[in-house]
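Starting off with a structure, shown below.
The excerpt is restricted to a subset of chains, each kept in its original location.
We just call them A and B in the order they show up, numbering each chain from 1.
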């Protein structure tokens, strides 16, 4: 990355997500797309093209082989493929121990907005007596609440515990089942399913006479691209294994 | 009401609500506060002062005697006192049958904003596949969801049935108990309890690619005063018994 332009290869380049990544890399002034590889193509094209960093949005069955190849050839990797458990992370860490200077980022969520929302919610939590989480999605979603909403509630609950806050006040003594939402670690979480929506979440914090609301609206799947580019820009300076894009966002 | 200025008497004038009504009447250019009566005062003061219309925010134990007195003396009444069941309404209707020209308004809710929200939600419901209700209140509220939210959901459900709409789409197959809120007549209702809030409600309707949101925020208890004044202005033209302020709002 000597001249400030990162040479990028994409694995899973013809998938829906990979195609958006390719477009995003091509549009970025400080990157060059040197190889677009998909199932059936020879992964060696990455090396021939001189890729410095590789994006992987492929499949849990393929990703470990892909990463072994990248690490062996000294290429950094930014990975959105799912299916990483602790044993896989341990294997990766082992490979990276033998490849000083190579960095791998495994990120379950590339939405910068979702990461900021969680971060700000946890930072604000110690200052507010009340807090609840509302997530809103399209009605074909199978789980409620969303994984992001659960994770947000867990982070808020941890921040409250650390600050020595007690339970959230709630005088509800009568009503209908479910009216107060789900209980995640003592934090109430509400899930709405409405046609026309994509993926949205709101954290409402309240104290005497005031509320603070942090809302993230994802209106298009392209919203993960800036996060991938942020990962690509930072990975060269973060050798070893990193889990979670938040570690590359300079927020303090 | 010959000169366009309504002479108003207030029963329950020293109560928290009655005091706000008195202030609102005094501030209105087209009204005159001629009598402010509370428990212990002689109700005959209303007649002596020449009150044309009387506001009653007293107590279920007192309101029927008050209204009999008003009707007997040809004074209209605008009533926010609670506790009216069908038998009480029947008694009132009987009294009014013998007093042509006298009007009585019994209103469970004087918030014009809440009435408009319910009206618009029901009017929009036939055009949207999805709809949910979210109400937000201070954490000392005992019931969840709120009475207004339940009533809103019932009105929406009725409007959907009349339009021949089927159930709201929802693919949720896994998750936490309560995450999808309470079920009121097939409509999902969510209740939030947050310090700093007063009384707020939002109806979100959605179809392919768009949502319509109708939100009512009550930030101060003074919000019921404009509804009482609207009732006072209209009651002279509505002899007989009216239940619900919505009948005096010209919305069509």
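Just so we're on the same page, a residue touches a chain if its C-beta (ideal position, glycine included) is under 8 Å from a C-beta of that chain, and two chains touch if they have at least 3 such contacts.
Quantities reported herein were computed from a predicted structural model and do not represent experimental measurements.
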{"item": "Copy number across the full structure, from 2 displayed chains", "value": "4"}
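Operating definition for what follows: only the chains that are shown with their structure count from here on.
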{"item": "Centre-to-centre distance between subunit B and subunit A (centres being mean Cα positions), rounded to whole Å", "value": "47"}
{"item": "Touching residues on subunit B, where the partner in the complex is subunit A", "value": "128-132, 134, 136, 139-145, 150, 168-184, 188-197, 204-211"}
